[in-house]
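Missing here is one protein chain; the remaining ones are kept as they sit in the complex.
Letters A, B and C mark the chains in the order given here, with residues in each chain numbered from 1 onward.
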Amino acid sequence: MKNITKLGAVSALSLIIGASAAFAEDIKVAFIDPLSGPFASTGTNGLHQFEFAADYMVNEKGGLLDGKKIEVVGFDNKISPKESLIQLQVAIDQGVRFVVQGNSSGVANALTEAIDKHNRRNPDSRVLFLNYAAVDPALTNDKCNFWHFRFDANSDIKMDALTDVIAADDEVKKIYVIGQDYSFGKAVSAAANSMLKAKRPDIEIVGDELHPIGKVKDFTPYSRKIVSSGADAVITGNWGADMLGLGRSIIENGFTGPIYTYYGAGSGMTAAFGDSGKGIIRLISEGQVNPPPTPEASAYYDAFSAKYPEGNIDQTRISNTIGMLAAAIEKAGTADDVVAVANALEGMEYESMWGGTLFMRPNDHQLIQDMHIAAHTNEGITYTFDSSDYGVLVESTVEMASKDSESSCEMKRP
Amino acid sequence: MTNKDPRTDIPKGAKPSEQIMTDPSKASERMRAGSMTLTLVPWVVAAVLLAILPQLFTNNSALTIMNQMSITIVFALAYNMLLGQGGMLSFGHAVYAGVGGFACMHIMNMSDFFASIPLVILPVFGGLFGMGLAMIVGSFSTRSAGTVFAMISLGVGELIAACSVIIVAFFGGEEGVSGDRTYAQPFFGVEFLQQEEVYYLTAAWVIISAALMYLWSRTPVGRMANAVRDNPERAEFLGYSSRWVRYYSFVASGFFAGVAGGLFAINYEILTEENLNTASSGVILLVTFLGGVGFFFGPIIGAIAFTLLQTVLSLSTELWAFYAGSLFLATVMFFPGGLAGLIMMHVPAFKLGKAGKLVMPYIKTLLPGAIGILGLAALVEMTFHYRHAATGDDEMTIFWTTFDSHSLMPWIIAGALTLIGLGIARATAPALKDAWSEANSAGGAS
Amino acid sequence: MDLILVNLIDGLVTGLLLFMLSAGLTLIFSMMGVLNFAHASFYMLGAYFAYQISIALGFWMGLLIAPLLVGVIGAGVERYGLRRVHQYGHVPELIFTFGLALLIEELVQFIWGKNQMPYNGPEILNFTAFAISGNSIPAYKIFMIFISVGIFLGLLYVLTKTRVGMIIQAALSYPRTVEALGHNVPLIFMGVFGVGTALAGVAGVIAGPVLGTFPGMAFVLGSIVFVTIVIGGLGSLWGALVASLLIGWITTFAKSYNIEMEDILNGIGISTPENLDDNIFRDFWSLTSPQIADILPYILMVLILIFRPAGLFGKRIQ
Partner (left out) sequence: MSTPALELNGLKKSFGKAEIIRGIDLSIGKAERHAIIGPNGAGKSTLFNLITARFAPTAGTVKLHGENLAGLEPFQINRKGLSRSFQITNIFPAMTVFENVRCALLWSQGYKYSFWHLVNKKRDLTEGADAILDKINLLERRNLPAGTLSYAEQRALEIGITIAGGADVIMLDEPTAGMSNTETDYITDLILKVTEGKTLIMVEHDMSVVFGLADRISVLVYGEILATGKPAEVRADAKVQEAYLGAALEAEH
């Protein structure tokens, strides 16, 4: 009995896998991120931005290498490392040579290790890992490898830029650091402590704490501590529901200073903060949406909004990723030999439509770019988020942030 | 709560092999000999099938998915030792698999020791660690069954899952612990570089574990587990302590869960928080139930079906969880014996030699029914596409057909398919019912 | 000192909110033996319905209508789903509610999408009721307290002073007898399920603006509700109340004060090992109470089950 079932099951399996393996001509990019479950909104939005970037920047302009198109294929990893590895295998079997992923450093870590092993064991089907959002510094330090490229600034770089801005603000005397209890939250906390100490020894860190990730129902007790501590500013690396819950709770309980966030905009958050977050929520990120940096960027955003009226471009690095990948493929003259493409990416300088120059640092594959501190507001906003009246407006910029920062990466090249 | 209600929890006839394979009129001697050969057949077939599958499906993803199925099979069978055989409902069984897996990862990272053992025996260590944890937790959780056991399992599961991000030294925090299986001592020259080699390793372990778990259910303590599940008090008056019977089942289940964790470690070379969390524990409950808790092979079917749903269906649609949820509801409402129960329902008809009578009525009812359901699924997909697809992106593809979801025609077609399909199924259902009772009644002319 | 008062109020709000969920669940659980995993999903439905209604008719209509809708859906689920599954026993019932929870989450995502909804409390309550040394207590929280206490008193009145309440209480302990006495137990079940889910709906309506209205909101609360009723003792309304408040205060205070494991261990005479960084228990030593605040209820539950399996106020171990 079970054998028959299994036979049927496996034939169904091969049918489905086989069915979508038809287009070998296109350059396939596997997007491995959550498309279902609690983090699906971020993932789906990211997939839309990738698809749009591929169409708008490459395919509609005639493609690459004599007409090859970039096809972005979504793979639902349900934010599970295990599922990510299965989907990676499926993607590789479908002829994918480029993998993009960003949500969760845990998944990124699993993928980068798996890809390293896969490339070692299967030199015929090597793949590149283009990480567009996982910011754990380790990925370009101790755990770096030749196949991994990061297009977002890592959390240390972001903190470096952020503390530059804070250091310039004499009003700030007391800072509260709070984050989720896992590697990224700890990295943010460590970086904030060491960098503030170096740049502004007079600033007192009045609170530094971690809360369980994804489990806190009510942030009130934490906000009480923050308010009572007399902090002038809050720094948090929280994302998702933890970010919104924390932010709302802090504001609701009477805090009026700036809350510096890594992920405090988009994905419904901007709409949910609405008026209450105005003048309080700050976002540290790459890429500038408001005011629009270039006419090219405006045209791009307009076209995106026409296609996805409810979508945001809250990750400008996505178009940078596609743009740099396209440039690298053109330069290497091949989309099949990923080593050549990787070599082309290393050290590449790229003019982003979102402003500034991007530089892929060869020694650790970390992209160096301008960092911006933006404020959540409804004034002077051209491109709003979440179909609300609110968006983020750039207040200050750190150019080529952490260009000369140290990296412990010992790159092993094939 | 769970096992006090003898009428329901376990469908009648919890021991299929005995009922099916023994002829009541035969003497016990002959019966034993007969059942020996009969019991061996499925195992041999399964082993042969597992051996030739990679020849049929050579690509790595099929192998990966089959490995995932195998791991789930071992885990689900281990889980069913508790739920099906022992009547213990656990909400935190992932931790035993997880801890076994983490232990294996740490062994992989102990380079000297790992280089001195062949990879194939690594799951044994996983099993031992899973068993060790089960021995500790079982010492207080198996004192009673029912709600108390279920809730302790939930609490302990949550605690250990929470520890995974707090106790970084063992669980590696959010990133988990990773290693490289190829550093083990080569096994007859095999280094397990390729997915196919791992497949054979996993397949061998599936057969071994399944056989051992099957044999376990035939041992005195395995038999008494059933007795305690059905009637703990009576078991006490037969000289057995219900608590210790449950404890042994629990520990054995922990061992095989740990083996599953070890296989996971070998396949994925990384263990993370998700191997421990309550979602994984919930999934294995669903898998086991979907397959059918009343039959030994039920969880095997459940594992295969669920892995396909989760991995393959999610490649085709974002709504896979929606369909999975619907399937669970439908199963639990209409076939509480699970898929295995559904299959075993047909055994009497086969024994009476009347199964043939069911073929035509089945075709008449199930085919239109299936078409209707697919039509319904198409409507769901179209609604989803209509609502959530990008502006201007009107084209969508389902069932290898591409069309414009914003035009009326596809809606009419899908709607008509649904209505007609389900309508015919409904109309022919009474005939199927008649055929069913006809096929299941002994005697009768024709 | 002032902070203690603030924390007491915050813990009270959390606890009462939890109580609204656990009150319904404990009735359902003890009466029908159903571990209703979908209970928190009805809470989520309450929030989403209220959000949708509040767009058109304002918050107050949402507060009025959404719980009724949720209650009707709950009763329908009992009538057309659970009742059918009931004959198969408790595990299938549990799986049913499990699948239902999955399905409701998917449906919510299907209809409202995956983002957080901008669902806010009424403007009229958007002010600070009072402040204790810089910590403001929003009026909305006071409102939450009043609603919860009101519901508790109402429930207590119905259960102890009315005929229906008597029957329900009897059915909690002796369902067979009550049935034998000629009462329509299936109808009572449906009613209790409907009311229980409606209570969860109320909780969703008033918690949505504070704790966020998003597809994961049911999962976050999920099992903690079970923990509450198990700690309180199955079938005991007072137990549910006490356990809810206990959990509310324990978690609030654990988050508010950074009690470190090292201090506790040193306090009971275990000295910190040297070279803590190399010690395999280093993570254990550096634990702080906010880190484990949300798992404290689980520890409490396991301990209670080991030493007092009937729960704090429970009379029977089912």
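As a working rule, contacts are C-beta pairs under 8 Å (C-beta built on N, C-alpha and C of every residue); 3 or more make two chains touch, one makes a residue touch a chain.
Everything quoted here is computed from the prediction, not taken from an experiment.
> Thinking of the complex as a whole, which visible chains are touched by the chain that is not shown?
B
> Touching the left-out chain: which of B:178, B:209 or B:226?
Among B:178, B:209 or B:226, only B:226 touches the chain that is not shown.
> Pick from B:180, B:196 or B:236: which residue touches the chain that isn't shown?
B:236
> Hey, which of B:248, B:296 or B:384 is the one touching the hidden chain?
Result: among the candidates, B:248 touches the missing chain.
> Which residue numbers on subunit B touch the omitted chain?
Answer for subunit B: residues 6, 10, 12-15, 18-19, 22, 24, 28, 32, 35, 215-216, 218-224, 226-227, 230-231, 233-242, 244-245, 248, 252 touch the chain left out.
By definition in this document, only the chains that are shown with their structure count from here on.
> What pattern do the touching chains form: line, ring, star, complete or other?
complete
> Can you work out the whole-Å distance between the CA centroids of subunit A and subunit C?
Computed value for the inter-centroid distance: 35 Å.
> Round to the nearest whole Å and give the separation of the Cα centres of subunit B and subunit C.
31
> Please output the residue numbers of subunit C that touch at least 2 other chains, ranges allowed.
Those would be 113, 291-292, 294-295.
> Give the residues of subunit B that touch two or more other chains, as numbers and ranges in rising order.
162, 166, 319, 321
> Touching residues of subunit A toward subunit C in the complex: what are they?
On the subunit A side, the touching residues are 38, 40-41, 44, 181, 209-212, 214-218, 220-222, 224-225, 227-228, 230, 241, 244-245, 248, 252-254, 267-269, 271-272, 274, 310, 386, 388.
> Where on subunit C is subunit B touching in the complex?
Residues in contact with subunit B: 33, 35, 81, 84-85, 87-92, 94-96, 98-100, 102-103, 105-107, 110, 113, 223, 226-227, 230, 234, 280-284, 287, 291-292, 294-295, 298-299, 301-302, 305-306, 309, 317-318.
> Quick check on the complex: what are the subunit A residues that touch subunit B?
Its residues touching subunit B are 1-3, 5-7, 9-10, 12-14, 16-17, 19-20, 35-37, 40, 44, 48, 52, 75-76, 78, 80-83, 85-87, 89-90, 92-94, 104-106, 109-110, 113-114, 117, 121, 136, 138, 181-184, 212-213, 215, 306-309, 311.
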